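Missing here is one protein chain; the remaining ones are kept as they sit in the complex.
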Amino acid sequence: MIKHEHLSLKYMRREVLPTAFCPGCYNGIVMNALFQAFEELGIYDLRKYVFVSGIGCSSWIPSPYIKADSLHTLHGRAIPVATGVKLANPELEVIVIGGDGDLASIGGNHLLHAARRNMDLVVIMINNLVYGMTRGQAAPTTPKGMVTPTTPYGNPEEPMDVARLIANTNANYVARWCVSQYLFLKNSFKKVLGEIKRGFRFIEVYAPCTTFVIRRENKTPGQKLKELMNTCIGYEKWEKLPAEERTKHIPTGVFREEDKPGFLDNYKQLIARLKR
Amino acid sequence: MIKHEHLSLKYMRREVLPTAFCPGCYNGIVMNALFQAFEELGIYDLRKYVFVSGIGCSSWIPSPYIKADSLHTLHGRAIPVATGVKLANPELEVIVIGGDGDLASIGGNHLLHAARRNMDLVVIMINNLVYGMTRGQAAPTTPKGMVTPTTPYGNPEEPMDVARLIANTNANYVARWCVSQYLFLKNSFKKVLGEIKRGFRFIEVYAPCTTFVIRRENKTPGQKLKELMNTCIGYEKWEKLPAEERTKHIPTGVFREEDKPGFLDNYKQLIARLKR
Amino acid sequence: MGKTYVVDVNGLLCKGCGICSEICPRKALVMDSVNPATGYPNPKLVGECIGCKLCMWFCPDQAIVVVEKR
Amino acid sequence: MGKTYVVDVNGLLCKGCGICSEICPRKALVMDSVNPATGYPNPKLVGECIGCKLCMWFCPDQAIVVVEKR
Amino acid sequence: MFKIAYLGRGGQGIVFAATLTAEALYEKGYYVAQLQNYGASVRGGSVLGYVVADHEPIKNPFIEEFDIIVVLHEEGLKRWKRLVEKSKKIILDKKLVKTNIPGAIKAPLSTIAEKEGVYQALNIVAVGAVFSILDIEGIDKVIDKLLQKRKNYEVNKKAYMIGKRSFQHHNH
Amino acid sequence: MFKIAYLGRGGQGIVFAATLTAEALYEKGYYVAQLQNYGASVRGGSVLGYVVADHEPIKNPFIEEFDIIVVLHEEGLKRWKRLVEKSKKIILDKKLVKTNIPGAIKAPLSTIAEKEGVYQALNIVAVGAVFSILDIEGIDKVIDKLLQKRKNYEVNKKAYMIGKRSFQHHNH
Amino acid sequence: MKRMFLSGNEAVAYGAIDAGCRFYAGYPITPSSEIMHMMAKLLPEAGGVFIQAEDELAAINMIIGASWAGLKSMAATSGPGFSLMQEGIGYAVMTETPLVIVDVMRAGPATGQATKAAQGDLMQTRWGRHGDQYLVVLAPESPQEAYDLIIEAFNISESLRTPVVFLMDEFIGHGREVVFRKEPGEIKLVERRRSSDHEPLFGSDDPRIPPPMPRLGEGYYVLVTGSTHNEYGYRDVHSFETHYKLVRRLKEKIWGNIDKVFKYEVIGDPGRAEKAIVCFGSTCRSAKEAVMGLDNVLLIRLITLWPLNYDLLRELLSNVRLVVVPELSLGQLIYDVQQVIDSGIKVVGVNKVGGGVPIYPSEIKKALEV
Partner (left out) sequence: MKRMFLSGNEAVAYGAIDAGCRFYAGYPITPSSEIMHMMAKLLPEAGGVFIQAEDELAAINMIIGASWAGLKSMAATSGPGFSLMQEGIGYAVMTETPLVIVDVMRAGPATGQATKAAQGDLMQTRWGRHGDQYLVVLAPESPQEAYDLIIEAFNISESLRTPVVFLMDEFIGHGREVVFRKEPGEIKLVERRRSSDHEPLFGSDDPRIPPPMPRLGEGYYVLVTGSTHNEYGYRDVHSFETHYKLVRRLKEKIWGNIDKVFKYEVIGDPGRAEKAIVCFGSTCRSAKEAVMGLDNVLLIRLITLWPLNYDLLRELLSNVRLVVVPELSLGQLIYDVQQVIDSGIKVVGVNKVGGGVPIYPSEIKKALEV
């Protein structure tokens, strides 16, 4: 007997639930935070929101689960498609949701250039530390030394700190939160959906893959979640840690926050000159 | 009557000279600095050096002008090809030379990931502010507002500070010099060829295109060169300038310098474990 | 203060991941036996719920709802 | 210090860009008339060269060499 | 020639059941072909895994009829009903498969597995069930060897034995 | 029908010579086709630009013989010798083209241009030369109008006039 | 009608604007860049949007997004960029996204000769992408036709909800000719069918009728995916039925409308001709000169290169004993000719590529003399 309903469900296509995500996959938690942000902003219908995603587990969040227009595009190409949508109809709020592989590996160039252009998009990157959909291979975010199917002797590569790289571009807003920092995450969503409404807004969510990261550590998703509550700390605090302690913690927080004109503002300004 | 010869010529394929570059193109100056670095290091033959380039005017420097093995690859793909060469034969010193469009626009993702991996390559990016080869369209380095064939109403995009972006990754060495800073540039080349011999070493050369930037400003390449001698200043000095003055100057210098293990060292270490 | 809560579980959405029961600060939820409709176990409220909603936020399958009893 | 220099120009490499003559701190180089072999003018030493080698470094076509006279 | 299939849902380890069956037969010297049809990785959807084994090299692994098929979840049956119906011996998990098929055996594999605390290894129970029918000389030893190479040996071993026994009870 | 070609080296403005010719004829009401064959942009290599003009629409712009071809650089001739030789009237710059072609006119276009200080507009000198042969009613006015729209009007105008005159001197 | 003097590239840009194109994303590449330059200029004047992408992967995907947002969209490129766009084009086929992609061909393979005309991308326009997929390929022969046909390309893309590849060569792209530009009233424009509430967006009973397409933001909760999907857009990556139904329909949408999209020109009398020329693009202009005055030669100029009406071609060629196929490549269209003729008939390719040299009428004439 279901008497009450989860607040998220009104934003979801119920007919396709439960989701195809693994039991305990953190993607669903990110959805909760996002939907709660919408609810707290008083936005109950997403018909003016367009969600764009690439290929990967996290890319399935909008397609088909979010009840809104959604474009489930090619692997790595969500940002250019989203750019096309936004430029063609600036009335729409365009939100990209994707994985670390999708947005930072194969799609890294688009991420970089959209951030440089301060393109008017919200981008949510779920960093689960691996390629989940293709069964847990190393991603550019995989910690050095980690064993995965493509790094059987340990990962030789240094991982990418995506949020801090993007913070070093022209983007308006850049933050990172662990999935365990639910309230911060939700508030970050509120910030980019309700306050800073232009330019490039990037939120990285640190959310290790239940099946291919957490299970390999012989942990349950619940245990890991509790662990993350200690692992994830504010970056100011993190920076004060001794080097060795740093590697054991994830620095989180808002790395950049501005409200300068986005690409569309700049473009319109040039065109306006033409009309005069 | 030619009695004496330019030091650069011994490193060049004479049979194809003069180069196909426009009169006054700064690409030739970068070559001089590079060759002088080799000469000062006592390296007179480049048979153990492999040069890899993409497509663009600057990509023609090694192909065919440098007398060494050279791979003139596809637009944007010099870094992956160079990576393949280096990994397959670590004895070779592999040097990438390319344009801002080639390395930072279409090739931006490879640049980013090679830097993250601290891949054992030297990358020389000639930033001429435009796409020279295709007749002067905007590049990601083109100043905001500049008029080019693809930005007839002025460029709406913020340019990318490539050196400083890469300095924010895992690269061993990152510097930027104006072509006018000949001695600094030459010394930077000496540093990455003679001293720091591993990891990712990136040198950006600021060298506006004579035909599609300088001539559009109604200047001669000689005038512009003299102007650059004032425009280009050390970044510490630049940072102290008032905001408005900053836009008129180019911050140059060494942004990052380390000698930590490169990708190959890390890879070999993991494999060594396997052999034990 | 003195509020009491009900915890509703939607057995058709729950995938038995156990996050809710592990995250509950009061250890008020335990995993029940397999739900034949889905093949997964569901959580069951066995202790006192303080309405912190952690289980609800962190349930990845929107399967659990915490409501104040009126 | 009493040193004198010769400036050799390779007319077949020179593209007449004028960089050398503009960069020369002594204004010792001027552009000559068109070289029929190439269609470009070449620089010619008309003043006193102090051997700074700026022209040589900055000649993009490796067309100019500065040598100490012995 | 043996033609054995396992059918269920993503996450149930259907492919592993087929793998274990195939590898055991391979170890016994058979020519073996193992194929599977699954959805997006571990995430739900129907999964079919099957094995063809013979003393001769397998000419064509694409077969339309199985000797034995074990169905562990309704989800698989929904999709592969036609294929299931063509099979000679059909075993349906009593609890997890609703649909009935004439002539099929309903076996309480999952119920016993849960009761015995090896629910996670329901797939191995199914393998046990299959080999209780096939009864190949020395197969248990091979299976044991294969399971030893993997994680959770104890649970899997128990599950296999349960499969071998529990099914025999219900084998009509 | 007119078939006019300019041939030279990258950087000489060959394509612009053809463009100016074509646009002038277009303005005079002709159907015009203008094609070019050039290397990598402004950077050396041979460049061929040609124009076909007629009172009828141009059926096929791919022609093998020109009425007039002006060759401004050896580099172009090296590559297009066969094509040049087929042309009816061949004008070679006396100084910049070494190779001789039987029947060709050697004209000191570049020498005069340099002397007159319009060496940079040698291409326009060539256009002048062509129109001194073609002699189309009112073409000078059209050319003037077109040149006014561009940079360096003074130099270009002078170059055009030099071409018109200088060539007449040497027109045998 | 306005008389203009335009290169084929410029004509394409004007034609696109006149066809209602309001979004362009591109990356410079010789010999197509002038299309981009022109669009950069014209679009803002026409109220449209132009963006220079970071590469061709971005360009093709940007126009896909813009098309879903409701604008007619285009990208132009040349061989290397076209190769990079293949995955995106396949996505557009799968999602039934109307777009026009212009490929101005230069001599390949690889970087080849960037400023020299060629026709070597023909087969790639059809088969460059993975998986089974079908779209429409059009090829003009001149700047004037480039202008007229690009309008048609947009119309087809809108009416069939499909990407259309517009295939030109450098001769057309850079060749300048007199072009008559139409006035707004003189142009028949086709717009994609908008959605009604009840029709599914990814299925139709008659595969020849493409489903309607709403603009994003209209409240349809559109589900667009490049994965296999049912008629409502729901992903179904498991079932045979959904996949087969979808791909069959996508193929039939193109081939079933062959009567509408297959355009060609015939010169000569198929009944009397003993010889034939089959050609496309700028090469046909030399071919036309070659057949002038020859009444035993049939000239078939293909304007639509895909889908190809093989039956019609077979019929047209049924009486000839020699077919000449001039191509600025080593021979690709020749495969189509071989498809439709029987073994007795001689097929001769006139193949020439590189250096920016066209195939001259004399060369085609010579081949006809076999």
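To keep things simple, chains are lettered A, B, C, D, E, F and G as they appear, and every chain counts its residues starting from 1.
Here is the rule we go by: contacts are C-beta pairs under 8 Å (C-beta built on N, C-alpha and C of every residue); 3 or more make two chains touch, one makes a residue touch a chain.
Note that the coordinates shown come from a computational prediction; the quantities given were computed from them, not determined experimentally.
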Visible contact partners (per top-of-document touch definition) of the missing chain: A, B, E, F, G
Omitted-chain contact residue, chosen from G:S32, G:S67 or G:S83: G:S83
Touch with the omitted chain, as defined above, among G:R22, G:H37 or G:R129: G:R129
On subunit A, residues whose C-beta touches the chain left out of the figure: 55, 74-76, 105-106, 108, 131, 134-135, 137-138, 140, 149-153, 157
Positions on subunit E where the hidden chain makes contact: 19, 22-23, 26, 31-41, 57-62, 64
Residues belonging to subunit B that touch the chain removed from view: 13, 16, 47-48, 50, 52, 63-64, 67-74, 76-77, 79-89, 91-92, 109-110, 112-113, 267, 270-271, 274
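Keep in mind that, in the parts below, only the chains that are shown with their structure count from here on.
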Chains most often in contact, by C-beta pairs: A-G
Centroid distance [mean C-alpha coordinates] between subunit D and subunit A, Å: 59
Between subunit F and subunit D, distance of the C-alpha-averaged centres to the nearest whole Å: 34
Subunit B and subunit D, separation of their C-alpha mean positions in angstrom: 27
Residues within subunit F bordering two or more other chains: 39-41
Touching two or more other chains - residue numbers and ranges from subunit C: none
Each pair of chains that touches, named by its two labels: A-B, A-C, A-E, A-G, B-D, B-F, B-G, C-E, D-F, E-G, F-G
